[in-house]
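Note that one protein chain is taken out, while the other chains of the complex remain in position.
For subunit A:
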Amino acid sequence: MPDRVITYSEAIREALREELKNDPQVFLMGEDIGIYGGAFAVTLGLYEEFGPERVIDTPISEAAIIGAAAGASLVGMRTVAEIQFSDFIAIGMDQLVNQAAKIRFMFGGKASVPMVVRAPIGSGTGAAAQHSQSQEAWYAHVPGLKVVLPSNPADAKGLLKSAIRDDNPVIFLEHKLLYKTKGVVPEEEYLIPLGKADVKRTGADLTIIGYSNLIPKSLQAAEKLAQEGIDVEVLDLRSLRPLDTEAITKSIQKTHRALVVYEAPQLGGFGAEVAAFIGEKCFDDLDSPVMRLGGLEMPPPYNPRLEKQLVPQVEDIVNGVRKLMKG
């Protein structure tokens, strides 16, 4: 049987459909996720299939959506909330960070909040400063949350199913430019554990460490670099919290060089944490300093040429690797 190829958004939809079927406590809530199918059409058809009690359209009330997700999960539901753009999580940040993430701890470990907040991240769609950000570092900084960013359809499906079954609040960030990308996704049921990185390309000379949309870009860069005789490994973190430090260590012990790539502003971005970890724990294995390649220090601009310049592109990654290999 030939491999089945579907898009990233179809894979997410399949995960939602399967979990809605598997578990009567699972339900979806969010803005325009019903008949409209969500701003990025991810939930298209689920309202018709599962009805208004399983796929709930909400008012435009991000704080209430995230808080209500926590409340419903606290009394036994498994809530999957969609926030239309991850930028808007800021409106519900108290409910996410001060409530959902901490409820279990504050209550002395006696409650759980099995909820997922799904939200699109990233630039590249001309949506400008309030609809294009990558704020994963904010959430990854919060003990009590799990943070997941899949880079391809198969990972998206397996990780989302695990996120829904997880007993903790999980932030599941979907890059907008990935929604239409295609990949092989098994037809049979499978799960991918949270907190496990994945080597997307094996290599001997240098490891590019990244996540989300920077993985396909890094793979393209690796192909170009292969033509120059540079053998690059690409490590996809997939989860930022918990962070698979073992996979990072293993790869650095093999390649001795690391380029950490991310779309968010470089200063204080999650890549800084990865670089710090490598500096602290893998220093003796390094043949050159760890390099970060993050986004520029400005809000996402509307202009398409500038928007591309904001975040690392394939050519930037190629240049970064070349520079590191010389060092």
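We take it that a contact is a pair of C-beta atoms (placed from the backbone, for glycine too) under 8 Å apart; a residue touches a chain by one contact, two chains touch by 3 or more; residues count from 1.
In the analysis below, contacts and distances are computed from a predicted model.
According to UniProt, the chain absent from the figure is "Acetoin:2,6-dichlorophenolindophenol oxidoreductase subunit alpha", selected among "histidine kinase", "Acetoin:2,6-dichlorophenolindophenol oxidoreductase subunit alpha", "Sodium transport system ATP-binding protein" or "Peptide ABC transporter permease".
Considering A:A111, A:A226 or A:L296, the position touching the chain not shown turns out to be A:A111 (whole complex). Residue A:Q95 is the one among A:S9, A:Q95 or A:S151 that touches the chain not shown. The chain not shown here is touched by just one of A:L74, A:I89 or A:L160, and that residue is A:L74. One chain is missing from the display, and on subunit A it is touched by residues 25, 27, 29, 53, 56, 58-59, 61, 63-64, 66-77, 79, 94-95, 98-99, 103-112, 114, 143-144, 146, 166-168.
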